[in-house]
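What you see is the complex with one protein chain gone and the rest in place.
Coming up: chain A.
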Amino acid sequence: MDKKIKKFLKDAVRVAPKVSNKGELFELRNGLVSKYPQTRKDAIKKTIQQMTIGKDVSPLFPDVLKNIATSDIEQKKLVYLYVINYAQTHPELCILAVNTFVTDAQDPNPLIRCMAIRTMSMIRVDMILDHVEGPLRKTLQDDNPYVRKTAVLCVAKLFHLNRELCISLNMITDLISALDDSNLMVVANTIASLTDIYEMDSSVVPLPLLIQSHITQLLHALSECTEWARITILGALAQCDAKDSIQAQDIIGRVTPHLQHVNPAVVLSSVKVIVKNLDLLPSELQKQPTDKVSTALVSLMSTPPEMQYVALRNIRILLQKYPELLSKELPIFYVKFNDPLYVKLEKLDIMVRLVSTSNLKQCSLLLAELREYAMEFEPEFVLKAIQAISQLAIKFAYANDSTSATKFVTKALDILCTLLQDRDTFQDECLVSICDLLRYDSQLANLPLPIVSSWTDADSHLVTDSGKCNYIWMLGQYRFPNAEEKLQQFIDTFAQQGHSTQLSILLTVVKLSRQLPDTTLQHVLKLATTETQDIDIRDMAMLYWRCLSLPNADKLVEDLSNAKLPPLTSTLDQFSPELLHSLLQELSTLSSIYYKPLSQFKRRTVQHSSVQGKALDELTSMAHAEIAKNLNSETLLDLDSDSTNVPNANIKGGSALEELSDLFNFTGDSLLDKPMQKMTIQEGKQVPANGSAKDLMDLF
């Protein structure tokens, strides 16, 4: 009994750390080599605490390591924690522990076997790697599935550290055979491990083939493993193509129940698999799974905001492929006042997309809802709501007959006009939206016209480039009273104005050249050729100047004023078919959140700079194609009789191309706007050409 008490005391005794002037490290070291186990344990904890707050306690490595040989598993865990932390930064120190690792990998306790093998496969030192083979192979065959599930992941880590060694040891073959393991968690981790290796180097493992050959097994396994394993397996299923429609049907049938899993990530992964296989089904069988996908997506709207964000971004992709998918579910996307801003904005976008234009009641409901949003206070949200109003109206107008369309557009215009008067800070955006709607039917201008034309100093109402540009367009198109005076204030500040505004001034002055004094025209043409750095405006001004000095200049001006703008079919941006196709394959991955397909990113082993280079190459060539296309459809000048302009146009196009290429040689996000503006001019529309500019946006 006495002995027991003594031992208990010895175990439990904790020596208070002495305050010494030799510094903290010294005290910790003292604690680590203390003869009382509890004191040692406390010291290890302290050391780890110091490590956590970022202090360098690596000098204590040998002393901490002395404590690894213990039967107290908690202490062992602590030591391993410490070792793992420094395994990455101070691999050389870990060599000291090789022998312990190897012994521990044979420990009777599975937890310890796991810790040892996990730690070993993380240390980037050749010497350790040399010792890793035996233990790893042994643990891959371990009796305990808990150990096997850890070991299979270690193979991927080993591959990451030293690919040659991993291949020469033939570890991957061992890994592949683990696919047939009796335990599902091991199978799931094996797939995760193989996927990881496949991502690093697709030539080493024939992953799609492997999954295809195990497909029945995986489908059966789905309902019996943990949520995370399900996600891994579903991820693998989404990678492989079904052989035929019968197999696709089988896959969909097996995966559909998982749309009801409580974990939103399982739901989204299931959606991905179903969407992937849906096209293979005969069309009459597609309805039921589509309906189930639809309810599943709706259910994702009652998850935490981050999840909702992922879901919304993915719904945006799905909606382009299946426009009717959620057409009955509008109310679920109504914005809640306590949603985070990033969710609110996505919801707005989704709502405009999902309404069905054949349903007038729904569209009207949404319009009323958008009006409410436009009265809120967060600027970004209000801006987007105002945009959405015109997007919705144009979407509706395009799909319906002219009477109901006009009625709807008038309603939207009415709301926008009220907003234009009520919301001082958002006049720019209101004006842009109004102009978009006027492009649908210019006869409707009598609503906003009295308000806008009564402004005496538009420059103080409007802030943004696009707002001013649209104002000037309206001014020219509808011949405001006192146009000259109103224009003059913009002309006076010509050099300070933005690109679109300058362009708009130029066009309007030419259009109104008969009403304005000649000096104004001369003055603007001169400003545009000398005062601006913008090559396009200079070219454009030159072009006009030359045309105006031709004999039939009057006709030109007339043509220009009467030019019918191509009707807007939609102001909602769309993905190109190729982009859509690849995004559908990549649902719930990061690339589907950024709307950038993986093909734009090289595998992650490649240096980052070259990744960017490649993406830019693609972009440049796409942009070139786009410009060439637009050049052909140049309708602005409408001068088919006048052949002298053709070379001019080519020169202009050429220089723009060069400029664009120049731009692409730089990198950085700020450039995003510039090519957009370029596109606007090439389109030759006075109103910022939302359609094509946004197409280009998609490329980014």
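In the analysis below, contacts are C-beta pairs under 8 Å (C-beta built on N, C-alpha and C of every residue); 3 or more make two chains touch, one makes a residue touch a chain; residues count from 1.
One rule holds for everything that comes next: contacts and distances are computed from a predicted model.
**Q** Suppose you had to identify the omitted chain by its UniProt name; would it be "Sorting nexin Atg20", "Aminotransferase class I/classII large domain-containing protein", "BPL/LPL catalytic domain-containing protein" or "MHD domain-containing protein"?
**A** "MHD domain-containing protein"
**Q** Of A:224, A:401 or A:457, which one is in contact with the hidden chain?
**A** Only one listed residue reaches the unshown chain, and that is A:224.
**Q** Which is it among A:30, A:58, A:299 or A:404 that touches the chain not included here?
**A** Result: among the candidates, A:299 touches the missing chain.
**Q** Of the residues A:130, A:180, A:279 or A:378, which one touches the chain left out of the display?
**A** Checking the options A:130, A:180, A:279 or A:378, the one contacting the hidden chain is A:378.
**Q** Which residue from A:29, A:149 or A:214 sits in contact with the chain not drawn here?
**A** A:149
**Q** Which chain A residues touch the hidden chain?
**A** 8, 11-12, 37-38, 45, 48-49, 52, 54, 71-74, 77-78, 81, 88-89, 109-111, 115, 118, 122, 124, 144-146, 149-150, 153-154, 156-157, 160, 183-186, 189, 192, 195-196, 199, 223-228, 231-232, 235, 254, 256-265, 268-269, 284-285, 287-288, 291, 295-296, 298-299, 302, 304-307, 309-311, 331-332, 334, 336-338, 341-342, 345, 369, 372, 375-380, 588-594, 596, 598, 601, 604, 608, 611
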